[in-house]
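And then subunit A:
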Amino acid sequence: MGVRRFWAFIEQELGQVHPVSWELLGVARRLASQVEDEARAMGDTVAVEGILLGHEVEPIAHEAIKYGADRVYLLDDPVFKHYRNCPYAAGITAIARKYQPEVFLIGATTLGRDLAGAVATALRTGLTADCTGLEMEEVKGSPKKLLLATRPAYGGNILATILCRNYQPQMSSVRPRVFPMPPYNPEAQGEIIREDISISEEEAKACILEFIHAKGESVNIEYADVIVAGGRGLGGPEGFKLLEELAKELGGVVGASRPCVDAGWISYAHQVGQTGKTVRPKLYIAAGISGALQHKVGMQNADFIIAINNDPKAPIFDVADVGIVGDLYQVIPEMIQQIRALKEAKA
Partner candidate 1 sequence: MFHALVAIKQVPDTTNIRIDPVTGTLVREGVPAIMNPYDAHALAAAVEWKRKLGGKITVISMGPPAAITSLREAIEMGADRSILISDRKFGGADTLATSYTLAQVIQAIHAQDPIDVVFFGKQAIDGDTAQVGPGVAVRLGWPILTYTIGIRNIDLENRRLVAERKTERWVEIVEVPLPAALTCEKDIAPIPYAPLPDLLRSLRYQPEVWTTESGHCTFDPNQIGIKGSPTVVYKQGTPPLPTPGEKINAREIGTAEAVRHALDKAVASGVLKSILGGA
Partner candidate 2 sequence: MTHHSTPAKQAIQFDVIVVGAGLAGSAAAMVAARKGLNVALVERGQKPGGKNYFGGAIYTHAIAEVLPDFMELNPPFERPVTEAGFWFLHPDGGMTRMTVRGGKLDRAPADAYTTLRARFDPWWAEQAQKAGALLVPKTTVVDFIRDSEGAVIGVQTDRPQGEMYAPVVIICEGVNNLLAQKLGLKDRDLEPAHVALGFKQVIFLPKELIQARFGLQNDQQGVAVSVLGDVSLGLPGMGFVYTNKDSISVGLGMMLDVLAEYRLKPYDILQRYLSHPAIAPLVEGGQLVEYGAHLIPEGGWRDMPRLYTAGALVAGDAAAMVNALHWEGTNMAIIAGKLAGETAIEAHSRGDFSAKTMSRYEDRLRQSFILQDLQQYRNFSRFLEQHPQFMDVYPRFLNDALGNFFTAYGKPKKQLFKDIYAALTQRRPLLKAAGDIIAMGRSVMGW
């Protein structure tokens, strides 16, 4: 009786969990359920497990269980207090060798991308980065279902599906907001296993001398419910002031397509798209954005998309739920007014 383990890396910094970790638990649960029947037939069980490193972070392990982990492996030691490549990679590699997970998912954040390649190489296994699709499927020649990992390539012009056949664990990194948050069950029960790994400071190699936090407002558009985004059609940086007004009315944030960031109209933190952030807001309003593929891949999973563009042939209209062909400098003010009216009516 074997256990088929589906792992998610629980990323935390300074005691704060990156929500992508929960999204990954959701994916792990879905993948595990896709092989449940097959496992049973072979006399195996499946398990969704989290792996967490840090110092004094046990509460996070409990949260992981509430997001669906059957079990959490906890490496709690001062050497893991701040993320550093060497100790984290060494710790995870040791635990992975011990428990032999079948699938291992890591969030494609800066930390995750620093870590994933090192772990995959240490484990001598395959890693598919920035996956937008993950499924356990039957593959010819394999007795068990395998992980099919889909990712965009060549600037998003091609979707490639990657297979990692004879190596374990099958590893994938996933960008935040590509998959939805799993349900949260405050009553959920699970196991927390403290693993003893000793890594000396010398083995840790790196020494963090200082943290410099960004001055001014720190924007995180990834988890916003409403995004009002502007593109080249704005014609200049002042256009964003108008979008900011609309965003405020809706309790949302401002986003931007890449040309605006490249032109210096707005900072990179607002960039939506392949080389920016992937977002899944409830409402995405695209003003003056043509809708090139590299932008689309960053926002096409929004629940509801309104596009405004002067050009009826703009590709953004292909992905919008409703599109308005017109001048955004007339449409947006009108929209602000009508939203205000709607809010007053409710009040």
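By definition in this document, a residue touches a chain if its C-beta (ideal position, glycine included) is under 8 Å from a C-beta of that chain, and two chains touch if they have at least 3 such contacts; residues count from 1.
How were these picked? Simply put, all candidates are chains of the complex that A comes from, given by their letters.
As the structure is a computational prediction, the values presented were derived from the model and not from experiment.
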Complex member touching subunit A, one of 1 or 2: 1
Contact footprint of candidate 1 on subunit A as seen in their complex: 13, 84-86, 89, 109-111, 113-118, 120-122, 124-130, 139, 148, 152-167, 205-214, 218, 220, 225-226, 250-252, 282-283, 293, 297, 300, 303-306, 312, 317-327, 330-331, 334-335, 338-339, 342-343, 346
